[in-house]
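Every protein chain except one is present and positioned as in the full complex.
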Amino acid sequence: MILRVQQTAETVVAEAQAGAFEPILLGLIVLLPLIGFAINGVAAILAARTAERRRWSSSSHHGGSEGEADEYSNETHSVMDAEPTGVVPWTHRLPSLVAPGVMLLAFALAVANLFGMMGVELEEPIVRTYWSWIPVGELQVEAALQLDQLSLLMTLVVTGVGALIHLFSVGYMSHDPGYPRYMAYLNLFVFFMLVLVLGASFPVMFVGWEGVGLCSYLLIGFWFSEKANADAGKKAFIVNRIGDFGFLIAMLLIFVDLGALGYVEVFERAPQLDYAGPVVTAICLFLFLGAVGKSAQIPLYVWLPDAMAGPTPVSALIHAATMVTAGVYLVVRASTLFAMAPAASLLVALVGAVTALFAATIGLKQWDIKKVLAYSTISQLGFMFAAVGMGAYVAGVFHLMTHAFFKACLFLGSGAVIHALHEAMHATHSHADAQDMRNMGGLRRYLPITFATMAIATLAIAGVAPFAGFFSKDEIVGAAWIGSAGELPLSQASLFGVGGGTWMGMIAILLSIAAFLTAFYMGRLMLYTFFGPNRTGEAERQHLHEVGWTMSVPLIVLAVMSTIGGFFNVDSLVPIVNLFSPFAFGGDAALHNWLHPVIIGAEEVWASNTAAIPEVHHASWPILLAILVGVAGLVLAAVVLKPQLLGTPEETPAYEGNLEKVLYNKWYVDELYQRIVVRPVWGLSRAFYSVVDRGTIDGIIDGVLGRGAMLLGLSAGRVQTGQVNTYAFIIIVGVIVVLGSIVVM
Amino acid sequence: MDFYRSHWVLTFLVFAPLIGAVVALVLPAARARWVALWTGVIELLVATPLFWTFEPVGAAMQNEVALPWIPNWGIYYRLGLDGISLFMVLLTALLLPLMVLGSWTYIKDRERVFYAMLLALTTGVMGVFVALDMFLFYVFWEMMLIPMYFLIGVWGGKDRIYAAVKFFLYTAAGSLLMLVGILYLFSRYQALTGESSFAYGDFLSLPLTSGEQAWLFAAFAIAFAIKVPVFPLHTWLPAAHVQAPTAGSVILAGVLLKMGTYGFLRFALPLFPGAASADTTVLLFMVLGLIGIIYTAMVAAVQPNAKRLVAYTSVAHLGFAVLGIFALNVQGIQGALILMIAHGVSTPMLFFLLGMLYERTHSYEIEDFGGLAASIPIFALMLVFAALASIGLPGTGGFVSEFLVLIGTFRVQPWIAFIAASGVIFAAFYMLPMVQRTVFNSLTRPANRAIPDLCGREIALLVPLVAIILWLGIYPRPILERMEPSVGRLIERVETSRFVSTPGEAVVASSASSSDEGIRE
Amino acid sequence: MLPLNAALFLSAILFAIGTAGVVVRRNAIILFMCIELMLNAANLAFVALSPYAGIDGQVIVFFVIAVAAAEAAVGLAIIIAVFRHAESVDIRNFSLLRW
Partner (left out) sequence: MTLDFASQADYLLALLPEIVLSLWAMLVLMVDVFQKGNRVEASRPVVAWLSLAGLVVTAAANGWLLTIEEAAVTGMVAVDSFRVFVNFIVLIAAALAILISIGYLDRRGINRGEFYALLLFATVGMMLLGAARDLILLFLALELMSVALYVLVGFDRRDPRSSEGALKYFLLGSFSSGFLLYGIALVFGSARSTNLSAIVPLLPSLQESPMFLIGAGLLLVGLAFKVAVMPFHVWTPDAYDGAPTPVTALMATGVKAAAFAAFIRVFAVGFAGIYNEWSVVLSWLALLTMFGANLIALTQGSVKRMLAYSSIAHAGYLLVAVLAANAYGAAAFLFYLLVYTLMTAGAFGIVIANSRGANELNKLDDYAGFGWREPLLGAVFSIFLLSLAGFPLTGGFIGKLYILRSSLEAGNVELAVSLVLASVISYFYYLRVVVVMYMRPAPAEEANRTVLLTGPGQLAMSVSAVAVLALFFVPGWVLDVAQRSVASLFTVPGTFFGLGP
């Protein structure tokens, strides 16, 4: 790819203000995963060309072909389809080096940039323009990257967590026949994710936005031979496209009303719009629609649980740590616009809070370990949206970051569990579901590292101090309480005629309940998985063992980050939290200070459009409440749930009673959508085809015109009777007509 | 080089395929495909430098020529190239060798005639895009019907005759009305100046009353709308596509449909700017385009036949083009032009792939497939790529074009753009299930396990398409900047007359403005 | 001398009778006779008109008579040819060619 650096005047200006800081190989950060993709892609094609055919020929005598495999859960394939013996071909060895390698390099570059940027006070983003992408008339879209505090932070998360997950994948996936393809997709995903976070304009972001959706689609359906997997991928893509539609409309509105699509210009001009006016509200609502799709919020969350059909590291990377948080990133990125649209912001917060609670309730009664984590993710994303909706942008980003750590850790941990169970079941040819928690139990003895790391991550997500989730979640709930006290700018806004303060009070309550439920279902997950007797089966138990280093190292690193991740943003003004100030990294409220240039636009909007905000009073009771619900949830789970009484899926029904049934069936939302959206659309489509296209249009053309002309011709031809008398008569009639007309004329 | 400054390059591009056709007919059958391939390659090699020799500055027609043909009627051999036709010419030249490669083993009988028809068809299409004499244009426009008719009717599927006749009658019916329109312009010009002329440039300066404009625009628009095809006139297309052999589908989707949109841009809009920019016209075509986008997308989704499905998607895509054209602003029209190119490579790619699949399985029915990614992974890769390009994923030309069209439309009709944007959802709604049921899911048909993956020839013909799709999506600027002057002039022409025209009054359509100097040699 | 109108009226009547005969009669020969009637009606008109319009009218009549004779020759031959196939000159029998 051409990396001609065409520095625009703006870039030069930006750099002049940036002082000495010069981004280090910014383009290369993005490019590295793409290179990885290219190499792995070639390997994948070559592998497919040679290996796939052999696999089909060998599968016939390989004991269990598809019929058998179908009974296994999705994950079975990683084991079942592996080459039983033989030398590992180079196409399978190369990706192990290339894929994590490019990620580590990219991460290193990101870190280098971080250090460079920490050295200077960067007020304006740095925009690097590579080429002019879509220059048409007034529309000038550049292929440009923008480096600022927010995008760098996202880059760090994406490359850092991404590198760990790539490493984990080496252990997890290397036996899969599609391994090089998998790694290629994964690299491609990171590429698009980096485009998403580093893009300097909405269209460039949209490239990444749809690109990650594509990779998600490909990876969810990675084991495409099963219809369920392919269906899940398709569902994810189509649901995401609904969100993308919103994004697209938002871009159209932005361009038509502001005349630009680059962030710098848009946010400069945004204050020209009417504060809280219909235009900016519409823009924000459509942007939010995009975010809802990508980040799996109500009502478009339905694809995420299904997305668990993909390999577990994918769930960790895409559906927990990075892609699904893109919506949050979008809102923070467009914070200036959202600040202009208080009602839309409140709606964002409200949707987030409702989603947080709603998803948490479903998480209570899932047996599939990954499904629990999936709903947990939706729920946590709800927290983030609640935060950014309330204007607590940094809190949202903070939670995004810590969530990336602990949720990735949880997913990878669950992956390690599943992997271990698979191998065990594979060894004994068992057909049990390796993801059903009822088949687990007592695993802490067999998978000690996994258990320890997951336990830490659980504490983090439950919000137990001093783990990472405590700080970030606390900040969100705290912000809601503060807002309910009227001390946030948005408290002055209103939505549906109800004041912002009231809404935020409700949000605080919703989030608190959600936090409590979070702790409970996570405790349930840990109890059923790692405690109590082992329900895997006698024979299988012999084969249970801890995972290899490529998988455990990422777990450990993520566990460490889940532990200390909160210290990046310890606010000394908040009671109780300030107890941890001595441990804080980078000074007081480091993340706040770091991100301040990014959200300054929003603050300026508030400053000029809302009444002066009274001094913020940080009370200690909300913090105590937050700690309490977290601990209470875990304790309650420990007390109420009896892992030793749990049986295998055959012995224990999935649910008892109506409430459990509803929860287990996810409030029947999928069924509802099926009934009110999917089926009508299909029915309408069929009707269009048969009634309109075939019936009406072709009916008129072929039937009326075509056959009509034929019939007309036939009936006209009937005068040709062959009888001279008739002919003579016709001629006479003609004569009379002609004479009549000529004389009359 | 002089060759590229004179009309000879265009003349060569138009008639080289015809010569190739004659040669193919004369030589033994086994040679026919080689003749066609070489003709195609030469055509492409000759056409490619046009991209650079074309001067994107100034709005003038380039490589112009006017040689007398039937001088007593003012009929001249007039050719010319501008930013609008340049890419259509390049696209045609690109697709020709690829079509030959795509038919390499597909066509097993009557090769000589087949390749001759294919080449003759290319002549017709080329001619349409470079003709600047209305008579010449019409001749090329109609002439291309015959080879296409034979391609469908002789080498097509089961219902080929129905499809061929439907194709022919639809198109011919529309274009005959256009012929009356052309003649009307001719006689008006003669009445006005006393001279006979069919020159496009001369007609541009004709003053027409708004009533005349309306009728003439209708005559032209129907011809072009059928070709595009615009919503209620589209049913010939699925029929033709399903029955046509691969090369037929490819050229049909690749360039033939573009003749309709090209016709709007070259003739219907500039000749009758008042009628074309009238509010009712714009609204009518926008609504029809919109129906095309949503309705045909939905219809596409329920097709059991993969080729028919793709055929319907063409209607949906060109609905965007219609939208862009009638947005009558620079984003809309440039978007439509990019869409014409993007669709001109992505949809042919899909048809190529389906043709390859047909050669292996002798079926276009989606339910006969499934899980092909396991048995023919490279095919699957290509299909997924083509499908994604077709639904306009960013990074492919489809996105750039649809984005531009939507922006252009949004500026004039926000609500229509709003609904049209939902086309992105419907695109996924029709394309992904097809992809899934074709290459994903489990491989249930034993016969599909033993089929060979794409061979070198097939990959070689797909790779250029992939490259162009990505190029269009990533760096369309060289293309956009070559189009911009021509598009700018078109818009200026339409804009100026939009405000001048009043009912019943003759409108001298901006003939005084300097912008016309380019066309009127 | 007969007034012109009377002669023309007679000729018109004759012409109409001939025309009607062609429409209603079935026998080919009678049909032919009706046609002859029409021609002769025209002849009558020519003759009647010639005092007013010129002597040409009477010359024309001779031409017409000659033509009618030729027609009669050919026509009767054709009727005979037809009769050989159908053993009939009823024109209702001749509808091999229709539609």
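A, B and C label the chains in the order they appear, each numbered from 1.
Convention: a residue touches a chain if its C-beta (ideal position, glycine included) is under 8 Å from a C-beta of that chain, and two chains touch if they have at least 3 such contacts.
This is a predicted model, so every value here is computed, not measured.
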Next on the checklist: Using the touch definition given at the top, which of the shown chains does the missing chain touch?
Outcome noted: A, B, C
Checklist entry - Any idea which of A:Leu28, A:Leu579 or A:Val719 touches the chain not displayed? => result A:Val719
Item to check | Option from B:Ile19, B:Ala66 or B:Leu176 whose C-beta touches the chain left out | outcome: B:Leu176
Next on the checklist: What does the interface between chain A and the hidden chain look like in terms of residue numbers?
Outcome noted: 709-710, 712-714, 716-717, 719-720, 722, 724, 726-728, 730-731, 733-735, 737-739, 741-743, 745
Item to check | Footprint left on chain B by the chain that the document does not show | outcome: 70-73, 110, 138-139, 142-143, 146, 149-150, 153-154, 160-161, 164-165, 168-169, 172-173, 176-177, 179-180, 183-184, 186-187, 190, 194
Next on the checklist: Touching the absent chain: which residues on chain C qualify?
Outcome noted: 8, 11, 15, 18-19, 22, 28, 31-32, 35, 38-39, 41-42, 45-46, 49, 52-54, 56-57, 60, 63-64, 67, 70-71, 74-75, 77-79, 81-82, 84-86, 91, 94, 96-98
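Convention: only the chains that are shown with their structure count from here on.
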Checklist outcome for this item: Expressed in whole Å, how far the mean CA point of chain A lies from that of chain B is 38
Checklist outcome for this item: Chain-centre distance (mean CA atoms) for chain B and chain C, in whole Å, is 65
Item to check | Junction residues of chain C, two or more chains touched | outcome: none
Checklist outcome for this item: Residues of chain B that touch at least two other chains are none
Checklist entry - Can you list the residues on chain A that touch chain B in the complex? => result 1-2, 45, 48-49, 52-53, 56, 66, 70, 131-137, 139, 143, 203, 206-207, 209-211, 214, 217-218, 221, 224-227, 230-231, 233-234, 237-238, 241-242, 244-245, 248-249, 251-253, 255-256, 681-682, 684-686, 688-689, 692-693, 697-698, 701-702
Item to check | List of chain B residues in touch with chain A within their complex | outcome: 166, 232, 234-235, 295, 298-299, 301-303, 329-331, 334-335, 371, 373-375, 377-378, 381, 384, 388, 393-395, 399-400, 403-404, 406-407, 410-411, 414, 417-418, 421-422, 424-425, 427-429, 432-433, 436, 439-443, 449, 453, 474-477, 480-481, 484
Checklist entry - Contact residues on chain A for chain C in the complex? => result 717-718, 720-725, 728-729, 732
